[in-house]
Structures are given as C-alpha cells and as structure tokens.
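Missing here: one protein chain of the complex. Every other protein chain is in place.
Naming follows writing order (A, B and C), and every chain is counted from residue 1.
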Amino acid sequence: MYLTTNPIDVAALLNEARPGDGAVCVFVGVVRNESGGRETVAIDYEAYGAMAESEMARIAGALSRDWPGVRVRIQHRVGRLAVGEASVAVLATAPHRDAAFAACRAAIDRIKKTVPIWKKEISPDGTGEWVDATL
Amino acid sequence: MYLTTNPIDVAALLNEARPGDGAVCVFVGVVRNESGGRETVAIDYEAYGAMAESEMARIAGALSRDWPGVRVRIQHRVGRLAVGEASVAVLATAPHRDAAFAACRAAIDRIKKTVPIWKKEISPDGTGEWVDATL
Amino acid sequence: MQVRVLYFASFRDAVGREDETRQVAPGSRVRQLWQALAADVPHFSRFRAMPPAAVNREYASAETELHEGDEVAFLPPVAGG
Partner (left out) sequence: MQVRVLYFASFRDAVGREDETRQVAPGSRVRQLWQALAADVPHFSRFRAMPPAAVNREYASAETELHEGDEVAFLPPVAGG
C-alpha cells in the first residue's frame, strides 16, 4: 500500500535498510503555509486510489530495475493535511549514495508527474482551490 | 553538537521542518556488512572532536548561506557501530525540493572530504584496519 | 455498450458527480467518449485538447479502443507530492 490516510511514519520507513545498504536517501514533502504568495492553512489531497497505487508501484519497480541494489519505498497521504504535515515520503536505499540520491530524486519527480493525485489548497477563510485546475 | 556517541535519532531530526519548508531531504549513512569484498562486522569511528565539530558547523553554515531558505542539520556518530547502524545523518530543509536535494548532497560530500573522522573496519576475527590509512 | 466514467478533483466539481455509466457505440475510442462528454459538460467544452485519460487504471491514448465495462477517467493536471 502506497496511499495512506494516516500520518506518514518516516521513522518506520527508515528501518527498511538491509545489511548491504550503506546509503539511505529520504525525501519528505511537507505542507507549506503559503503557495504562490497566498496563505494556506491546509491541503486536501485526493487520489484516484487504485490507479495511484499501481502508478507508484510501477515507479518503485522501475527504479529498482534501473539501479542495481536500489530499493524504493513510497508513501503518499490523502485527506486533509495541516501545515507542517508530511504529504509524501520517498525512501531509497542503496549500497552507495550516488544511487540512493538519484533514485530518490527520480522517484519524487515521477510521482509529481504521473501519479493521479490532486490537491486543493485551503485558505484561512475556509475556501479551497484546486492546484493547476485551469488548463 | 554535531558528534554523538549515542544512536542517531533521525526521527527527531525530521521534526525540525518549519512552516515555510515544503521539502526535506535526509541522507543516512549506514554501516555495511562488507567493504571492498571483505566482510565487516562493525566499524570504529574516531574523530578529532573539537575540529570535527567546527568543520561540520562550517559546512552547515556555508550551505545555508549558499541556498536561501535552506537549513542543514548534521549528526555524526563516533565509537563502535554494528552493521545496520547509522553513522551519519544529514537533514536539509528548504521551501522546495531542488534546494533540499542539492544542499543535502553537498553536505555529505563535504563531510566525507574535510571532517576529521576516521574509521576502522572490524573483521569477523576481531582485527581492524583503518580505511585509507595507506598513503 | 456501457463504460463507467470517473471524475476527480476539479472535474468532479465541474460535473457534479463522482462517476456515471455512459452508453458508447461499440468500437468507440477514448477520443469519442471525450467528445461526447465535452458536448454535455460546459466546463469540458472549453478544453482545447483532451486531458490525459486512463482506461482501467492505466494511462491510455486517445485512440485506445473501449470495451464493455471499461473504467475510464479523464484526469485534471496531477498535483501530488
């Protein structure tokens, strides 16, 4: 399971390193208090659940094949998140740091590009706006 | 304090993000079970303590100046570490992920190059060998 | 034949529902389903290009042929992470 409605437990992810792994790179995306100059108090994340799961599995699998010895774990949260909460965590383990950094970076870049998840930024007055909703 | 003899608490480091930070990149170095084909059961890390502290402070400070909005935290453990234990953790927080990844990567690269820390790899028979001790 | 159409995020808000079952001609392609929706939904009629589409939870091209019972979704620009 890549999607979760519960807070992401990054520490639990960190326990995944294996004895041959010398390098762990973790990326955590966190809800910010502003976006494009507009104050934000929360973000609603919504996913096309089944497809998001398979897209994240595809991304993790492709990276493990591209970099020998690399394993990638992804967790993406959905629902309403307050400022400071983690929306996504990517963990890449590898024998050495080059591969760990590269796989972690590639994973988050691909997640943002292809995984069907959307976010609505909530303003202090309670109104919300979908990000990039205008084509 | 950048050096510690206690296990590194990566989860505690992760709580350092501020409300404007949207991106956290963490690198963790972990003791591997082999090095250059030789089996390793532990590593003794030794530091020139006072100088290692000031070098790590210099690295963290320089990166925060180079990338606006970036903060870098570093913890490096010393003493005997078993396979799977974290020897170093670098955390870079930033408004966006480009800076977080770049600062985290630069920090660990600089740490490995300039911080006066040495490691002795311990074999299963209990003997140890300093890494890169031959000039 | 029938396909199930899902709407997410801003598309769901525009259509006013999460999903619907639609009748399409046998042999229809994704593009033809989009054109039918664009004719019905004012918000969609303003789109110059078809948005990304998924058939049975995988990205699909405009030329992908639809089959009875397919789950089809047209996707607003994704914004995960």
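Just so we're on the same page, contacts are C-beta pairs under 8 Å (C-beta built on N, C-alpha and C of every residue); 3 or more make two chains touch, one makes a residue touch a chain.
Just so you know, these numbers come straight off a predicted model, no measurement behind them.
Chemist: Given that one chain is not shown, what are the shown chains it touches?
Modeler: The omitted chain makes contact with B across the full complex.
Chemist: Which of these touches the unseen chain: B:Asp9, B:Glu46 or B:Glu85?
Modeler: Among B:Asp9, B:Glu46 or B:Glu85, only B:Glu46 touches the chain that is not shown.
Chemist: At which residues does chain B meet the chain that is not included here?
Modeler: Within chain B, the residues that touch the unshown chain are 29, 45-48, 50-52, 54, 76, 87-88, 108, 111-120, 130-133, 135.
Convention: only the chains that are shown with their structure count from here on.
Chemist: Check every other chain and keep only those touching both chain B and chain C; list them.
Modeler: Output, common partners of chain B and chain C: A.
Chemist: Distance between chain B and chain C based on Cα centroids, please, to the nearest Å.
Modeler: Distance between chain centres: 49 Å.
Chemist: Could you please state the distance in Å, as a whole number, between where the Cα atoms of chain A are centred and where those of chain B are centred?
Modeler: Spacing between the chain centres: roughly 24 Å.
Chemist: Counting only residues that touch at least two other chains, what does the list for chain A look like?
Modeler: If we look for residues of chain A contacting two or more partner chains, we find 29, 108.
Chemist: Chain C: which residues touch two or more other chains?
Modeler: Residues: none.
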